[in-house]
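Okay, here's the structure, questions in a sec.
Complex shown without one protein chain; remaining protein chains in place.
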Amino acid sequence: MERDRRGEMAIAAARLLRDGERVLVGVGLPNLAANIARRVHAPNLVLVYESGVIDARPTRPPLSIGDPDLVRTSLAVVPILDLFSQYLQPGWIDVGLLGGAQVDRRGNLNSTVIGSYDHPTVRLAGSGGAADIASFAKRTVVLLPQSLERFPARIDFVTSPGHPLGLRRERGPDAVVTDLGVFDFDADGEMRLAATYEGVSAEDVQVRCGWRLRVARDLGVVPSPTPAELDALRSLGGQGRA
Amino acid sequence: MERDRRGEMAIAAARLLRDGERVLVGVGLPNLAANIARRVHAPNLVLVYESGVIDARPTRPPLSIGDPDLVRTSLAVVPILDLFSQYLQPGWIDVGLLGGAQVDRRGNLNSTVIGSYDHPTVRLAGSGGAADIASFAKRTVVLLPQSLERFPARIDFVTSPGHPLGLRRERGPDAVVTDLGVFDFDADGEMRLAATYEGVSAEDVQVRCGWRLRVARDLGVVPSPTPAELDALRSLGGQGRA
Amino acid sequence: MTAFLTVQEAVSRYVGDGDAIYLAGFTHLIPFAFGHEIIRQRRRHLTLCRATPDLVYDQMIAAGVADTLVFSYAGNPGVGLLQAFRRAVEHGELALEEYTHFELVARLAAGAADLPFWPLRSLDSDLSARRPRPRVKSPFGPEEVAVVPALRPDVTLVHAHCADEMGNIYAWGLLGEVREAALAARRVLVSVEEVRPGDGLRAERDHLLLPAFRVESVSVAPWGAHPSYVHGVYDRDTAAYTEWDRISRDAGATSEWLDAFVHGVPDRAGYLSLLQPERLRALKEAAEHGA
Partner (left out) sequence: MTAFLTVQEAVSRYVGDGDAIYLAGFTHLIPFAFGHEIIRQRRRHLTLCRATPDLVYDQMIAAGVADTLVFSYAGNPGVGLLQAFRRAVEHGELALEEYTHFELVARLAAGAADLPFWPLRSLDSDLSARRPRPRVKSPFGPEEVAVVPALRPDVTLVHAHCADEMGNIYAWGLLGEVREAALAARRVLVSVEEVRPGDGLRAERDHLLLPAFRVESVSVAPWGAHPSYVHGVYDRDTAAYTEWDRISRDAGATSEWLDAFVHGVPDRAGYLSLLQPERLRALKEAAEHGA
């Protein structure tokens, strides 16, 4: 039976969100995670989208961050400039949920280019608000599937800054959720494997990581999805098998 | 028969406004002047108030620049910051109509203090938006009754900048309207008597001016109010006798 | 979570001696209920910040709560000067930090964005001669622009039309500098005409003034802006602005007024009980007909 990796990732990320927090989300997995959290354990989670939407209660998976459904169910929609300058920059966003093409051990994210910037192998979409969110959300949670290409020793381009060398800055990456496990960040700002899904070993993760991975001494197991979490996942259009 | 000096001043100032212009006005005489212009010869005059009101069509003399009647008849009300930064500063306001306690030969205006700033004889209200308007409206028209105290050689405080010494800047004071006459500004930025009301001589004006006054070679006479102007004045609650 | 407190509790808990406070509202929505309560609780050494001090600060200055005034236009709108302010300044009893309207709201914008300064254009005047507006050179060309420092009130006090039960705040009509003043503050206290139960207000998303997470406390205070106005609810009490001009010209009469209308009543309901019901009714009708 194949694992529902997307569903597991969304549920694992959802658990990192606390009730009442303001969460800046994108479409896809981040949106799924935030909405699972809102339905399961964080009914007062405030969903914010970089399109300016504040406190949306989407009735369907949004197809873009400016989806009319987000607007129609929102508390308010503010100009993008206000969202970034008056809400994100001063620290009123608790969590940013971010994806990316690559991540490194400092939590730096690449969503700009594979290969060189001037002669790219694959030109990606670029920052959007990601660099701003990674800089100024109180903490960020990164979601991406795990592979050697996505966890290289050196990413091709730093779009969104992680922790500087040797130093964990006050805001910045706090967790990375992949289809193999969940990472946190050490006091010196380096990524560390904190837990794996059932049946996944630290070695399985190391094989898909381009640097020598730090592993928590008390490496945990990501608890299996609860029925409530699976219900929420299903109702949100995720696959959600047990 | 006593002259209706306020009415005459408002009508003289109204004539300086051209149809379609955006005029930033205050309450009192400036508002009266702008509304006479709108009713007589400039139906598309756009009245703007520093409270953020754009294109008001007041049904009564406003009692403050935030009068509910201005809001209810406006095209829009914008935040004050937007009014100053996005409309005034870039030059979208054609005319500022300003009052003041004192004016000097360069068109500098004082609305801050009589006496010294730290030990005032009379502390006045201060700039409000006046200094901003005097700085950035394409031109300003100043309204104040004429007296030696109000036209001194040296004003007590420069609240709103006029033309710098020896230079007429691109934006800035363009006319002064008093109860004795109408002034313009020379190419070098010095105030000059351009016209007087009927029965008023240049000497009458000089007597109430604290510096040696420049007088236009072709000194004019302010035309008498037309019936239409007097009608507008009366309908706006001015006195308006012929 | 936003707390629901009385005006007394909110001021008692969050406004301290020596604080820099901002009572927001540009001619409209001026939080008089909060201002009177601050007088009643005899706060001292406050720095009062407000573009237009208006009657509310004239009364607070007369009551002796303020050491410093940060402002841009100290007039009695439509009437003339602020007499208690004048007396305090002419007697050297009040320190002034004076700006233009544009500069003052720009200071709030910097505070709201958590920036140390805000850029704007500014010509020289005696205002800038007394307190320079430093110039900053553009890295992108030969231009210089002036900058003003961020203003970050300890507490901004706001009056608005209504709140929902979560503490989201809604307002209609002229907003002036209210939003920037609130977002610039460390703490925001709001009084409202009413709290509306249920989710009905969510349909009014274009009139959201502040989301609940930016609001420390909400207090119900009907007529909390009188003699200023609440768009569509009650009109401005212009007669009160004229009366204040007369009263405030005399220090004794001013004290008597404060004793009767502020210290002599326990709260806003007490203040309202001193006004003629017909007077309030007329203000309500004027607002409803006009709207």
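All chains are identified by letter, namely A, B and C, in their written order; residue positions are counted from 1 within each chain.
Just so we're on the same page, a contact is a pair of C-beta atoms (placed from the backbone, for glycine too) under 8 Å apart; a residue touches a chain by one contact, two chains touch by 3 or more.
None of the values given here were measured: they were computed from a predicted structure.
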For chain C, enumerate the residues touching the unshown chain of the complex.
-> 113-121, 134, 136, 138-141, 143, 145, 147, 149-150, 206-207
Contacts of chain A with the absent chain, listed as residue ranges | 27, 50-53, 62-69, 71-72, 77, 79-81, 84-85, 88-89, 112, 117-132, 135-136, 157-161
Touching the missing chain, which residues of chain B?
-> 20, 22, 46, 54-55, 74-77, 85-86, 89-92
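Everything below uses one rule, namely that only the chains that are shown with their structure count from here on.
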Point out which chain occupies the most central position, where each centre is the mean of Cα atoms.
-> C
Quick one: report the Å distance separating chain A from chain C, using the average Cα coordinate of each chain.
-> 41
Centre-of-Cα separation between chain B and chain A, whole angstrom = 58
Touching two or more other chains - residues of chain B | none
Sites on chain C at which at least two other chains make contact | none
